[in-house]
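Apart from one protein chain that is not included, each protein chain of the complex appears where it belongs.
Letters are used for the chains, namely A, B, C, D and E, taken in the order the chains are written, and counting of residues starts over at 1 for each.
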């Protein structure tokens, strides 16, 4: 990823990114119904590396399967590139875990940028204390083998009803996670950074008592002028 | 609203209010499945001012529509009376936002008492830090245009399966939000204040080790006597 | 309960217990979709004492019914043994409360170990401040009479899709609640304590940068040796 | 059951019965989300005989358990009184069967009046061909042991969110199933029979082109007179 | 409505209409999760006339309210124009009826084109026998007063997550119901009629054994030629 793009994405919200995508006709890029275990962290930014789960068949998912070093879940954890976001398609099913504290720790230590599952994680109280962005639906203590079988690494998946292609740029904040198609990452990041400057200006004006009419959007010329002055003053 | 009623409602819980309404045969007045973004605030109390969303049709909900000062969402934000609670019927759909941080800030600055949506808000981490009561289902980064179209201002609506008429008295606490029909507000507030005194007495007795039998409800005369003494002692 | 078993269960996670149960073919023992109101407490451990709710019929659930000292909800609150966990089958319905702050306080004062409902509690902000483990789905201000009728005490029930028999050993942590069949409690506690030692070792190794391959599970002999040395060093 | 009451209930609809119950403040007596497998049969009428399922624990629900003649499911099937309606609390879970064609056949042969489950039946294509009223949510081929354990016979239960007490009068038609509290059966049946006569009159008038205003309800005196004349003419 | 448009819409499927709308960027016009009570009827075509329900408040929804000739439900039934489709916003809640057999009969007799609710109808077995198109989610015996209050006539509503404006053209077939924005009705009807001719040709070719590749869509010139010949031969 372009370092400038990454830096811009560290400073914008998923809300602003969703609006930039909406303008481009993309309305399903927000991963529905996931939340950060630790909401106090900086943004999570990275390219998607994916793991696909299918429903578990009991004979193929005994506790012994993890002895196989080629087991896709374990393999993915060791192969996910540093800087990437590990995105898991858990079919929105949080009745059992997508993974637990040890695998999450390993991904953190390997320099991965963060993790998202539309299911749940186990050891969630421990994960919530890590300085590492992890998003899920809700805690789930049972082992993933109970209902999930890891089946595919780095293929296109769905996560929380959003389409996720390997390499898409994934951004998370305290609100949730958005998926930016790879080819749009630079332009969306740039536009979102611009929008953020404007929204910060508007927020300041609103807190000073100004009406939103003519300001948001800036249909009054005076507000556009004021914004340009504000930018200069703020150096943004 | 009667200032005495407002004051009483600042000091009672939504749980106690629900019981007072239950005694009057009203069992659907608690807004289901909403929670405060900032749970540490005092009660929210005000008369309902409503906004109704319908499902968005794409051609009527481009990003350009907000340039229209008569757009119902923006109009409502500027016209909601100070002291009122802004209640949004989002059809329990949190896939996109009901509103975001800027509009919430504007309502706060305009002296509105609080906001409730049975959908979700964007910029939720920012809203959670405001000294302003806002309730929703879950965070939702996508712009409201994605699935919601603001269509009616200050009409009777549903919110979280509760009926809400403009002017109904809306009360929120750390637990959730209850809607008191306008004509019952004074008597329900008065009764709830009385009930709260009794519940505080009971809670004190229970923490001192007394059984609930005969105490809650006070079928033992001795407990009724003790309560009267307690009231005198406490000046309540 | 065996005091040694209780002590072990105070020191293991529900995640580890679920894995021990999974190895025994039991995959539905985690109570789905409940969470602690106060997530900062030590583990909750105790034998299950149950209360079953059925849907309320209006004529049998007026506010007057609590005047009857034999009302099953009130009776259960006074009869649940100290040290037990009070488990309520609320049919996963949180539209009205399973109980409120006063009954929860009474159970706490009576020495009960904790409470679980697959519905919701009222007075949840107060309960969340108590040094007492309570788990539910979400807050619910309306009185239980609105939709629940207490009908049976200490019978086998379902709670969050888990089977719960009176006397089963119930363990809660910051993640959720698991139900251990009574006859398995000792062996599962012992196995989980062993597993916890190993997981602590693994976590330490992972945080030191080691790969999970060959370590988790320990298919490399070297890791088994290292673990034995670690145990000796740590006295575990 | 009073034979006259039974006869009246054979000739009225669940819709009319729900209205009679609504007038008495009972609004949860319709079993939600169940449908007849064979919608062409006459009404089902009988007193409730209940079976309660809880979530299955795997070690207690092997295929061997049915060898036990005291197994509650099999016992209930042999003991349900002729003329009764067999009502099963399946916790609204149709992922596995509540029962199958053989048990349904046995109940039919034993003279039971019908069966209702808020889960599903297996062998549903066969059951749909029987001259015997059976209601469920949707077909479910897996054996009940998969997720259900029969635990209690003839206790108060919930079925499709309706409260069902043994002895309540259960009525099914092509639309669904309603539960009449035992003590109200005679008066509700009588009232519903009267209402049915009036509704038949109204339907006839509407099909003849009359407006519903003043007719339904009959606020115009002329329509009350016409109804009396119609009753005489029809002998109802 | 243009008679030619109406005639075209009588001969096309909701599936084809959805594709024509999809091409125009409209993807939420199919009313989700409703089905015809009588699936053997010709298409339903008419302009939308709407009724909005909100959650019922008990004191405003006693059985007496229907004595008021101005009650919105009854008023709407008498005022809906012949040829229109009566569309009800029941908030996707089928726990109680949107209406019953008598009101449905009145609408039929008044020449209304059909009825759609995203809730349920009572007297559904009777309605299913009428030569009149009615669509709902599932049968619901309880009177609408139980959970619904009619509040607005002929305003924009949601129905099954689709936006419905008064005057939109509503088309139903054996599959479901689609809502065509008023200003697009003529062009969408024309395009759908053309598409239907082509699909009939394709279906004939496929049944004759031809591959869909190059045929559907007709990327092979030969298939375009064959289609033109087919049209001439068939006079379409």
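The rule is short, and it goes like this: a residue touches a chain if its C-beta (ideal position, glycine included) is under 8 Å from a C-beta of that chain, and two chains touch if they have at least 3 such contacts.
From a predicted model like this one, the values you see are computed outputs, not experimental measurements.
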| item | value |
| --- | --- |
| Contact set of the excluded chain (shown chains only) | A, D, E |
| Residue of A:1, A:27, A:140 or A:206 touching the missing chain in the full complex | A:27 |
| Of D:6, D:122, D:148 or D:205, the residue in touch with the unshown chain | D:122 |
| Footprint left on subunit A by the chain that the document does not show | 24-29, 54-59, 91, 147, 149, 151-152, 155-158, 161-163, 165, 181 |
| In subunit E, positions touching the absent partner | 13-15, 17-19, 22-23, 27, 30, 32-33, 35, 39, 173-176, 178, 199, 202-203, 206-207, 209, 211-214, 216-217, 219 |
| For subunit D, residues in touch with the removed chain | 63, 66-67, 69, 74, 77-78, 95, 97, 100-103, 105-106, 109, 122-125, 138-143, 145-146 |
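In the analysis below, only the chains that are shown with their structure count from here on.
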| item | value |
| --- | --- |
| Joint neighbours of subunit C and subunit A, given as chain labels | B |
| Most distant chain from subunit E, judged by the mean position of its C-alpha atoms | C |
| Over-half contact-pair match to A-B, picked out of the listed pairs C-D, B-E or A-C | A-C |
| Superposition rotation for subunit C onto subunit E, Cα-based, multiple of 5° | 180 |
| Shared interface numbering between subunit C and subunit B [over half = same, under half = different] | different |
| Far-end chain from subunit A, centres as C-alpha averages | D |
| Centre-to-centre distance between subunit E and subunit D (centres being mean Cα positions), rounded to whole Å | 31 |
| Where subunit A touches two or more other chains at once, by residue number | none |
| Arrangement of touching chains [line / ring / star / complete / other] | other |
| Interchain contacts, given as pairs of chains that touch | A-B, A-C, B-C, B-E, C-D, D-E |
